[in-house]
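Below: one structure, written as structure tokens.
As you look at this complex, bear in mind that one protein chain is not there, while each of the others sits in place.
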Amino acid sequence: MATEARQMFDTEELVINMGPQHPSTHGVLRVVLRLDGEKVVSSDVIIGYLHRGIEKLSENRNWTQIILLTDRMDYVAAATNNVGYCQTVEKLMQIEVPRRARYVRTALCELQRIASHCLWLGTHAMDIGAMTVFLYAFRERELILDLFEEYCGARLTYNSMRIGGLPLDIPVGWDKKVLEFCSIMAEKVDEYEELLTHNRIWLERTKGIGVITAEQAIAIGLSGPPLRGSGVTKDARKDEPYAAYDEMKFDVPIGTAGDTYDRYLVRLEEFRQSIRIIRQAIEGLPEGPIVGKVPRLIKPPAGETYHAIESPKGEIGYFIVSDGKSTNPYRFRVRPPSFCNLQALPQLIKGHMLADVVALIGSLDVVLGEVDR
Amino acid sequence: MTEEPKEPTAAGDKPASEAAAPAAPAAPTPAAPAAATPAAPKAAAPAAAAKPPAAPHDNKPAPPSGPTDPPPPAGAQIPACITALQAAVPGAVEHVSFYIGDWTMIVPATKLLEAGRFLREAPAAAFDFCSDVTASDWPSRAQRFDVIYCLYSTRLRHRVRLKVRAAEAEPVPSVSGIWPAANWLEREVYDLFGVNITGHPNLTRILMPDDWQGHPQRKDYPLEGPGELLMENPLDWLKLKQAREEAEIE
Amino acid sequence: MIDTYFIPLVKILFVLNATLIAVTYMVLLERKVIAWVQVRLGPMRVGPYGILQPIADAVKLILKEDITPARADKWVFTAAPILVMVPALITFAVIPFGPSVHLFGRDIPLYITDVNVGLLYIVSVASIGVYGIILGGWASNSKFPLLASLRASAQLISYEVAVTMTLVSLIMTAGSLSMVKIVESQFNAGLWFIFVQPVAFVLFFIGGLAETNRAPFDMAEAEQELTGGFHTEYSGMRFALFFLAEYANMIVVSAVATTLFLGGWLAPFPNVAWLNVLELIPSWMWFLMKTFAFLYVFLWVRATLPRYRYDQLMRLGWKVLIPIAIANVVVTGIVKVLF
Partner (left out) sequence: MGNAIAFYVISALILGFAMLVVTTKNTVHAVLFLVLNFLAVAALYVLLTAQFLAAIQVLVYAGGIVVLYLFVVMLVNLKRPPEDHSAPQRRPWLGFALAGVVLAQLGAILVWGGAGDPVDPHTMQNSDLALNNVERIGMLLYTDYFIPFEVASMLLLVAMVGAIILAKREL
């Protein structure tokens, strides 16, 4: 009798379409959720709404025009994309980038990391209900955008690099402003920590949510803070140092439990490490040329290479094939960290509640411009 | 370097340029000799047969016949993982190449799964992180696609690239069993290149709309999109468009 | 004739209009308070320092088109916002704003009526408010609002139980259900009940937050998850009713809390002799100041705390609030028997 009574109460699965137009999917991401009551039974992620065919487009652009396209992939961390692309081409053409340019590149990458993490913290906390952190995080991000505007004239799509080095030297007094920003940012991070880290409700909404073990994380291809949150020490800045990271002293924060709270702590600690790197980079800024020996018309020799750097979202890799004759790359491929991190979403949200889905999308820190390319 | 049997109609210059490449030292040389005739689009190419052979705008030199896989310089010591793989899985490694610090192995499609499993389990290799799966299209070559697997080891911190050559409809086994990360990446390769990947849990389009015709990232796919020309015949396209409008209305 | 019909009518009109104006200005106050917490200014454009913003909002909402979604249940769809707003307003009937005042040669008590089951009346009217939210979600005939209305009904019922149990212990100390008598018993006791029943106060505050779908418990209209919850499909005047009803409920909960725990219109420590200078401030002003303080805490909590997840909210309600409330009743019983 009990089983028959059980059928009587079996509620039908509710299929809910979350996105592509939804306040907390950080862009045009569509998640089809099959709910049993509140619990997510299964889900599948549908992307492609923002596919602009950047890879196909760049096969018809010459090498310097592509820097613009890399800005528009992960529009929240454009400088890192630029640095990644230019370094891949420099590796193809075997150009030696002067030390001063490498130092400025390191500083810009870390500034970009702080800006991207500010946006992540603001939207992640807003999704879980704490509206105030959003405004605080964006106040700091504003300072960074001003620094970038002063350096390369734009606030979002910087076009901040050239193959072989920097487009122009840093403006006078820019480094003092960066150091001043670092001191402000240091105490602001403590302010975020005060608001959220020991907040009972925040703990309850993030501890033990979306747990992924180290093996699962590596297998599914997570990278960056989501991977380090599960305890895997993989950071391209340490494993394959590029720009001037080999001369910088910093440590890589590692989580233990692999849940949303650990990913939050890892990123919060990365704020502080980035400030540390920026200080070393700006204080130790060497004099010297800002561009290496670059031929007027860039034509890398025939060959292909894959070069990965550490973007705020994870490992961004460029696989570029040049045929040595034409001024366009023959094949331009980007390994987007958000695309690979998003792949873990169905596995993470299985068995969680609807409210956790929102927290987990924020915890993976996904930017749809990079996912859809 | 085993020579694959060439189709007779292939442009005559193929073996010549192949021979030229390996002889040259690692320093790059212009691969395609000037005499190459513009590669007429192959009959197999999806482009509408009726389309007149669109001669690429004439100043562009003929597309290269294949990726340059320079053999390792004499002095370079082949890394332990590759030698271990050659020993463990005979015939798995067709060609090893080294270029500006990256090791690449060309693996036949039949041996791909075995090689992949070995590279993941072997202590000398321990490639547990499949960072990227992508493809590149060389229309003038018989086995037109190069499916590229970029592997990384989180423990030993070294990288290697596997390459599998596949013709248009030639099956390439899916490695999502070995590295689940490859699931979406392979779906993208199928979606944008049309490589026939077999044994994939859910091989559907990922970036393009589901009812899209053709594979956009092939070299012979026009940059400005399908337009009426590419459809086998424009009537299908019109019917499709009306059907889609009705779907929106009701 | 004048006493039984005319004066209550004037009082009702006065209280109703005062509440509606207070509710619209609550909207502005909330936006300002949250803005100050978030290092920004809030609405500054309409009128000096944004004072006329509520009027602008009201006009905008009146002029906005009022859409009824296709295949929605028209009658229920229109009735839902009314069912939320009316209970919030009629609760003011029993709330005492002050003792009797001598005006135009007649003693006029500063409350509309004093029903001897005043507190029970408030709780039962609050339970009718649940219908508006449930029917609003169901009638809009779309998935997200339906899910929100299911959540809201479960949340309100479980927190209604918690709040009622908390009030039981308070009634035991006050000795009567009538609101005026509760305030008088606080006067006789010489202490506000917040000091006598601190646990009940905290439970009532948390229960009040949950009853009005506010701050950490605003599951029903969690924008991030349910895209606006039960009033997603509403627009124009009907949305305004839902929106204002939420603030009216907030004022009701604050007013009830002030009457029960902060001694209604009494000055702090009423019969301590040397504190009589506080009597200069008229009694109803004390009531308004205390209610405003309570409302400020509502807004303050909303600005800082993140949101609970739905099942954590239910667990808190059933496994934490209700047991503590019952324990509090038992303790109050023992204390009353011994002393």
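Each chain gets a letter, A, B and C, in the order it is written, and its residues are counted from 1.
In the analysis below, contacts are C-beta pairs under 8 Å (C-beta built on N, C-alpha and C of every residue); 3 or more make two chains touch, one makes a residue touch a chain.
Keep in mind the model is a prediction, meaning the values are calculated, not measured.
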Only one of C:Q53, C:S149 or C:T232 touches the unshown chain, namely C:S149
Check each of C:V84, C:I134 or C:I182 against the chain that is not shown and name the one that touches it.
-> C:I134
Of the candidates C:F92, C:Y121 or C:F144, the residue in contact with the absent chain is C:Y121
Identify the residues of chain C touching the omitted chain, counting contacts across the whole complex.
-> 73, 75-76, 79, 115-117, 120-121, 123-128, 130-131, 134-135, 138, 146, 149-150, 153-154, 157, 160, 164, 177
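The criterion applied here is as follows: only the chains that are shown with their structure count from here on.
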Taking each chain's centre as its mean C-alpha position, how far apart are chain A and chain B in Å?
-> 28
Chain B to chain A touching residues, read off their complex = 27-28, 30-32, 60-61, 63-64, 67-68, 70, 99-102, 128-132, 134, 136-137, 148, 150, 152, 154, 157, 159, 161, 179-185, 192, 205-209, 216-217, 221, 223
Which part of chain A faces chain C closely enough to touch in the complex?
-> 14, 16, 22-24, 35, 38, 125-132, 134-136, 139, 195-196, 199, 201-202, 204-205, 353-358
Chain A-touching residues of chain C, taken from the complex the two chains share = 34, 37-40, 143-144, 147, 216, 218-219, 222-227, 302-312
